[in-house]
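Only one protein chain is missing; all other protein chains are in place.
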Amino acid sequence: MKRAPMAMAVRAPRPYADPYLAGVGLGAVLLAAFVVAGRGLGASGAFASIAAGAVAAISPATAVASPLFSRHLEVGGPWREWLVFEIAGVALGGFCSAWRAGRLSLRVERGPRITRALRLILAFAGGSIMGLGAVLARGCTSGLALTGGALLSVGSWVFMLAAFAGGYLVAPLLKTVWR
Amino acid sequence: MNAPFADANLLSGDGALGAAMAIGIAFGWSLERAGLGTAPKLAGQFALTDLTVFKVMFSAVVTAMLGAFWLARLGLLDIERVDVPETYVVPQLVGGLLFGAGFSLCGLCPGTSCVAAATGRGDGAMVVLGMFAGVLGAGLFLNRLPSWYESTARGSWTLPQLLHVPHGVVVGAVTALALAGFQGAQWIEKEWR
Partner (left out) sequence: MDRERVALTVPGSRAAKGSVHRLLAWGAAILGGLAALGGDPATLQLPASSELGTYVATLAREIASEKDHVTALDLAQWVRDKRPGLRVIDVRSAEEREDGQIPTSETVDLAALTTTSFHDDDTVVVYSTEAVHAAQAWVLLRAQGYREVFFLRGGWSAWVDEVMHPALEEGASVEAQRAFARASVLSRYFGGAPRIDDGQPSGMTRKSPAPPTSPRRRGC
């Protein structure tokens, strides 16, 4: 398990699609969201919505007091939010695609020089920092960068440039993590 | 002028939620096809060894931007009724820096972490848990600095409004920049490999 990933499919995984074609496909999905729903894609909003639901279940007063959570409690409740259904679809779509391409596999992907445990810790830490950033920025790669990028929102482009800058700033420190 | 079909305020209907799931499935499928459900590939963006993230992201932005512009220009889409993400300059600058640093560290972003987790990647599941912890913590922490969180709010502010040029000019400029960026990406990948 440590060396050889346990492949679920018998045949070899298919190579990934051409990035530009995949990008055009992704753009078409985004455009479909504009046309059908009048809004873009999103991911971090779904996390916020679920977090809002969890907090509201434990302590409604805390949820209402938070400028982040209260927003997700307004319309229809956190469990019937558009983004929660969308993110469930993302997981399902990703699963189906990987299954068709023979890319489903139970493993921890990591750089060659770090242990599995460290990789999992860093994944959690990175996820937390990213979550904090997404809350402050009110969106993530999908909700702000892709959606707002296509709609030419100033804040989205600020976020996009800042995110790349942040990524490249810490990248030199992460050489041992990935290479 | 008949699109968007669902008004953004009427999203509690079951039809809208069904559409959300269908769009999500297509979104997840596209991400996985592009190879964005696997952390080392995304980390390659920041190590400049694999610029797939840049290529996919900007092809998607350009496609949707051109599509939205031309549908609106032909009168098929009322672009005024599509939700433009709101601008909060300073929180988005700071949030963006943190987001990028976290992205670089864990190798996945919120959407792709869901794909990674769904396709069996343990690290993807940890990123999902971390994201959830981060959002939860931030949501509770925000009670203490609501004024900063709401600062430099500019509403639905767009680049054409900022630059005082027609929408189409910005669309053309972004397209040109992206095409130049793709050339640059091919060059970087060749040089750094």
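To keep things simple, chains are lettered A and B as they appear, and every chain counts its residues starting from 1.
One rule holds in what follows: a contact is a pair of C-beta atoms (placed from the backbone, for glycine too) under 8 Å apart; a residue touches a chain by one contact, two chains touch by 3 or more.
Note that the structure is predicted; figures quoted are calculated from it, not measured.
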Touch criterion as defined above, residue of B:16, B:31 or B:72 at the omitted chain: B:72
Selected residue (touches chain absent from view) among A:24, A:150 or A:170: A:24
Residue numbers in chain B that touch the chain omitted from display: 59, 62-63, 66, 69-70, 72-75, 79-80, 160, 166-169, 171-176, 178-179, 182
Contact footprint on chain A, counting only the chain that is left out: 14-18, 20-21, 24
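Heads up, the rule we're going with is that only the chains that are shown with their structure count from here on.
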Rounded Å distance between chain A and chain B, as computed from the means of their C-alpha atoms: 9
Residues on chain A engaged by chain B in the complex (per definition of touch): 8, 16-17, 19-20, 22-41, 43-44, 47-48, 50-52, 54-55, 62, 65-69, 75-76, 80-83, 85-98, 101, 103-111, 116, 119-171, 174-175, 177-179
